[in-house]
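After this line comes chain A, so read on.
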Amino acid sequence: MKTTGLPILNIIVFLPLAGAIICLLLPSASWSSTSLRRSSWSTGRPAPAPGPVSTLGPAGIVGLVVALLELAFVIFLVIDYPTSGHAAGFQFVSRHSWIGAFGIDWSLGVDGISLFLVAMTALLFPIAMFGPTLRGNSRAFMGWMLLLEAACMGTFLSLDLFVFFVMFEITLVPGYFLVAGWGGARRNYAAMKFFIYTFAGSAFLFVAIIALVVLAAPRNGGHQTFDLITLARIAGSLPHADQVLIFCGFAVAFAVKIPLVPFHSWLPDTYTEAPTAGSMILAGILFKLGAYGLLRLGIYVVPVGAADMAPVLLTLAAVGIVYGSLITIMQKDLKRLVAYASIVDVAFIVLGFFAFSSQGVTGGVLEMVNHGLTTGAIFFLVGIVWERRGTLRFSDLGGLQKSMPIMAAVFLAVVMSAIGLPGLNGFVGEFLVLVGTFATHRWWAVVATVAVITAAVYMLWAYQRVFHGPVLNPANDAVADISWRELAVVAPLLVGIVFLGVYPRPFLERVTPSVNYLLDRVEQAAPNAHVPKTHNVTYSLPANQDVRGGPPGAAGAASASGSGGAGSGGSSGSVPSAAGSTPGSATASAGGSK
Partner candidate 1 sequence: MSVPSAWYLVLAAVLFGLGATGLLIRRNVLVMFMCIELMLNAVNLTFVTFSRDLNDIGGQVNVFFVLVVAAAEVVVGLAIIVAMFRRRAAATADDIHILKG
Partner candidate 2 sequence: MNAAYLIPALPLIGAIVLLFGGRRLREPLSGWLATIMAVGSFVATVIVWVSLLGKQASARSIDKNIFTWVPVNSLHVNAGLQLDPLSILWCLFVTGVGSLITLYSIGYMHGDPSFSRFFFLLNAFVFSMIVLVLADNYLFSFFGWEGVGFCSYGLIGFWFDRDTAAVAAKKAFVTNRVGDYGFMIALFLLFQHFGSFNYRDVLHSHLSGSFATGLALMLFLGAVGKSAQIPLYMWLPDAMEGPTPVSALIHAATMVTAGVYLVARSAPIIHFSSAAQWTISIIGAATALLAATIACNQNDIKRVLAYSTVSQLGYMFLGEGSGDYGAGIYHTVMHAFFKALLFLSAGAVIHALHDEQNMKRMGNLRRYLPITFPAFMIGFLALAAIPPFDGFWSKDAILAAAWHKSPALWAVGVLTAFLTAYYMTRQVVLVFFGQSRWFDHAKERGAAGDHHVYEAGGVPHEAPATMTVPLVILAAASVLGWLLDAPFGGLDFINKWLAPLFPPTVAPAFSVATGTKWLIGLVSVAFALAGLASGVAAWRRAVDRPRLEPAVLEHAWYIDEGVSRTVAGPLTRMANTFSFVIDGRLVDGLVRAVSGSFAASGRQLRRVQTGYVRNYALGISAGAVIILFYVSLRAGS
């Protein structure tokens, strides 16, 4: 258990929120005439195009400072995250009673799985906020983006189902306004579809959470609790059918959010119509909320249900890979093609999760980060093409490499990452997912591997139609190459893409222990889930073995005894109960939220 004097997770969640509020309080002369108001609520007549290019302005400066400060805190978190003991449980846990009458705590924590999602979020937000050319009301834009960042952080870090649900739903609001306020021609349709579709999915999530809490209460001494760890401990003793139903509720909600075929039809519209920054964040991060929820709420809390439904989800993922690939190939618009390609990528994530092998799940987590980096970069580059050319239809493009050689090179690097070229991040994740799936579910992997061919087909065909060939359209003749500023913006993503491809070890070392712990839970709860005993060679640790050996939730299992002096000195709480303490909120008993 790692704790620090600094309530770092709270800072990470509240800092962007504070930034959003500051943006809201800033004076803005143009508030009454923003494109947002004109476009979103006007009916009947076509929405006007977003306003002229905005300068950074005071809101922009606030946004920049907050986003970079946030990034600094997250970097601190990543560096401070214990590696020496390969701690599997939640670290930096912060727990405060919030709505005590219902057993709701404000409780945050981070483990190897969420650590890099948080890092990716913190990295992608400043890039999305300041990379693309901003049009329209910068104050509202910065405010929504910072609110979105806070909500995403809250979702990834929450250890309380109520906090999770609230944060998960809050993301929809900025998401809606970003699409509706700064989007393309059909932005109102797209934003409405996005909101209603995902909100409908959330109904299942809500019901599942309430059902879980109510059913679990009698087994928790009659106390209601929304605490993730306590619920995970209790859920195993619920009737089998209840667990499966609860999992199904989670699965439907997250399948819409992820989105898994056949719940995907909101995605192409939304991503195509969203502004560049919106697409980057939607694809890079909001996708991952669903995938993360599937892992954290689905597999972690109700492993029995997950094990029961695994064949269904694996099949949906495999079908999604093939089906998504076929659809992607035929797209006629670059942005729409990238949006559909995302369906294939996220299907890989789900495939890896439900393979229930440590390689598969670790690969799935890596794929989440990969997809954030790669898709973020790709949407940014697509946005540059859009800025320059005003069209993304393949029939209007072609031969751009002639006038944009550096852009073409950067784009090719990102495309190769999406295809899964070894040496870039995409390959490591994809390979781990497939090798992990093959070990447990051979034929699903054999089907899914088809994507190595189809991904090359649609990505390279798209690349060819945009950058290669003779310049037939004179408008493509003298297009300005990528600027130094844009290059600097995309550079961190490229560095991440190459680094994770060449040396993923620091990443994997932090993720694997948490994944092993998760799979131990699945193995304990559902012995017939065929979890392969693959994680016993390199990184099997005393802490993990203790957890595996002891009864679920036993408070005696010492965790991460080697995790170093500062934090773990006094409180060697057990991993499953994660009775964390930050100064000011000391809770001692295992899972005791009262």
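Methods note: contacts are C-beta pairs under 8 Å (C-beta built on N, C-alpha and C of every residue); 3 or more make two chains touch, one makes a residue touch a chain; residues count from 1.
In picking the candidates, the idea was that all candidates are chains of the complex that A comes from, given by their letters.
Given the structure is predicted, the values throughout are model-derived calculations rather than measurements.
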{"item": "Which of 1 or 2 touches chain A - same complex, any copy", "value": "2"}
{"item": "Touch list for chain A against partner candidate 2, complex", "value": "193, 196-197, 261-262, 264-266, 323, 326-331, 358-359, 362-363, 399, 401-402, 405, 412, 416, 421-423, 427-428, 431-432, 434-435, 438-439, 442, 445-446, 449-450, 452-453, 456-457, 460-461, 464, 467-471, 502-505, 508-509, 512, 516, 534-540"}
